[in-house]
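The complex appears here without one of its protein chains, the remainder shown in place.
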Amino acid sequence: MAANNTFRSTITPADVQAVSPALASYTRSAVVEGVWNRPGLSRRDRSIVTVATLIARIQTIGMEHYFAIALNSGVTPAEVSEIVTHLAFYCGWSNAFQAVDVLQGIFASRGIGADQLPEISPELLPLNEEAEAKRAAQVQENFGDTSQGVIDNTAKFLFRDLWIRPALAPRDRSLVTVVALVAAGQVAQIPYHLNRAMDSGLTRDEASEVLTHMAFYSGWPTIFSALPVFKDVFAGRKN
Amino acid sequence: MAANNTFRSTITPADVQAVSPALASYTRSAVVEGVWNRPGLSRRDRSIVTVATLIARIQTIGMEHYFAIALNSGVTPAEVSEIVTHLAFYCGWSNAFQAVDVLQGIFASRGIGADQLPEISPELLPLNEEAEAKRAAQVQENFGDTSQGVIDNTAKFLFRDLWIRPALAPRDRSLVTVVALVAAGQVAQIPYHLNRAMDSGLTRDEASEVLTHMAFYSGWPTIFSALPVFKDVFAGRKN
Partner (left out) sequence: MAANNTFRSTITPADVQAVSPALASYTRSAVVEGVWNRPGLSRRDRSIVTVATLIARIQTIGMEHYFAIALNSGVTPAEVSEIVTHLAFYCGWSNAFQAVDVLQGIFASRGIGADQLPEISPELLPLNEEAEAKRAAQVQENFGDTSQGVIDNTAKFLFRDLWIRPALAPRDRSLVTVVALVAAGQVAQIPYHLNRAMDSGLTRDEASEVLTHMAFYSGWPTIFSALPVFKDVFAGRKN
C-alpha cells in the first residue's frame, strides 16, 4: 500500500513476488506469456475484453496497466473513451467514473485532448428501424406494465442513441457489452447481446476465445456460468 | 488520480470531460437534469436509492457526492446512519465500513455528532408477531436442516431487532433492502422484500420508478434481470 495506508492503482511484479512467488509465476506463464499469446483473438480485442472486465467489476488495480496496453495495441483514445461511456450505461455510472479517474492521468500524460475524443452529438450510424421496432415491441409487451420509464429510457438513450454512436464499431460495442454481462454474472442478458455481437461480426471462435481470456480476469466461476448460455446461443445460430 | 497514484473519492465534471465529453454530456442530460427530475419519486427517495446502490456495489467514487445530496434532500443524519447500519447486514460489513470511511468526514464537516444519531438500544417498533411467526416457521421448515445458525441469527438480529428499529421508517428500510438486492443481482430474494416494501407503503409507481432511476447507477442489465421479478410481484398483488 502507499504511504498513508491508502490503496494503490498499480502493483509491480516484485510486489506480487513478495507475497506469492507462485502467483508471480502464473502471471507470467499463464497470463502474460500464456493466454495473451493464444491465437483466436487479436491483442487489440484482448485488451478491449480486459478493460471491459475491469470496469464491470471495479477491479481498479489493473486499470492503469491495461488501459495503457489497450492504447498501445491499436485501440484509439476515441475508442477507449467510448468504451467508458458505453459501460456507464451497462455497469453503472460509478463504474465508469472509476475508469475516468484512471484514464484522466493516462490521457494527460500522453497529450490526448478533446480533439481526439468522440463528439457529443455526432452523426449517428443508420438505425435498423425494423429490428429496433421489433425489440421495442417485445420489451413493451413484456414490461410495459412494470416500468414504462425503463422502457422509454432504453429506447431513447440506448438503442436510438448510444448504440449507433460511430465512435465504436457495432461489433466492438457488442463485444464490450457481452464481456460486461459475463463479468458481472448477468447471464440472463447474454443471449440477446451475444446474438447481436455475432450478427455484427463477432465470430464463434472469437466469442469462444473471449471466455478463455476472461477466465483469468473475472474468475473461472463466471466463465462456467456463461458456458451453457454461450452453448445455447451457438446452437441456435447458423454462423 | 491523486498524487501518489492512489484513488480519489470524487471526480469533477471537468475530469469526466477530459476523458469523455459524451459521458459528461449524458451525465447532465440523462442523469442530473434527466432522471433526477422525473416525477414518480421524490428527490429524497432518489437519494436513498442512489446511496443504497453505491453501498451495495462498493461504488466508492460517488459516495461523497450522493451522501451530501441525501443530507441536502431531507434524509436526516439519523436516517443516513441507519441506512449504513441496515446495509451492513444486507450487503456485508465491509460494504458498510466503506460508507463509514466516507460519511465520517461528511458528518465531521457538518458538525453532526452522536446526539443526532440513532440510539444503540431504542424502544423498538411493535413487532407483528403473527407475520414474524409465519416467516420464521417457513424458513425453519425450508432450511432448519441446512443451517440453524443462519436461521437463529436472522430472527435475533434482523427481524426481531434491526427491522423494527425506529430510526428508519419500515417503508424506507424495505426500499433500501430492495435496492440492495437489485443492485447486487440477488433476484431470488426480491419477491419477499418487494412485497414487504409495498405492504409498508411503497407504491407500484414508486417501485417502477426505482428501476428507472437505478438503471443509471447499477447498470441496465441489473434492471432487466429485475423486471420479470417485479412484474410477477405486481401481478400477485391487489395494490
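Going in written order, the chains are labelled A and B, and every chain counts its residues from 1.
Here is the rule we go by: a contact is a pair of C-beta atoms (placed from the backbone, for glycine too) under 8 Å apart; a residue touches a chain by one contact, two chains touch by 3 or more.
Because the structure is predicted, anything quoted here is derived from the model rather than measured.
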Quick one: which of B:Ser73, B:Gln189 or B:Thr203 touches the chain that's been left out?
B:Gln189
Write down which of A:Thr27, A:Ser73, A:Gln116 or A:Asn195 is the residue touching the left-out chain.
A:Thr27
Among the options B:Ala22, B:Val51, B:Cys91 or B:Val229, the absent chain makes contact with B:Cys91
Note that chain B touches the chain not displayed via residues 2-3, 6-10, 58, 60, 64, 81-82, 84-85, 87-105, 107-108, 114, 117-121, 142-143, 145-150, 153-154, 157-158, 165, 167, 180-181, 184-186, 188-189
Suppose we count only contacts with the excluded chain; which residues of chain A make the list?
1, 4-8, 11, 15-23, 25-27, 30-31, 35, 38, 40, 53-54, 57-62, 185, 208-209, 211-212, 215-225, 227-228, 230-231, 234
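Throughout what follows, only the chains that are shown with their structure count from here on.
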Report the inter-chain centroid distance for chain A and chain B in whole angstrom, where each centroid is the mean of the CA atoms.
26
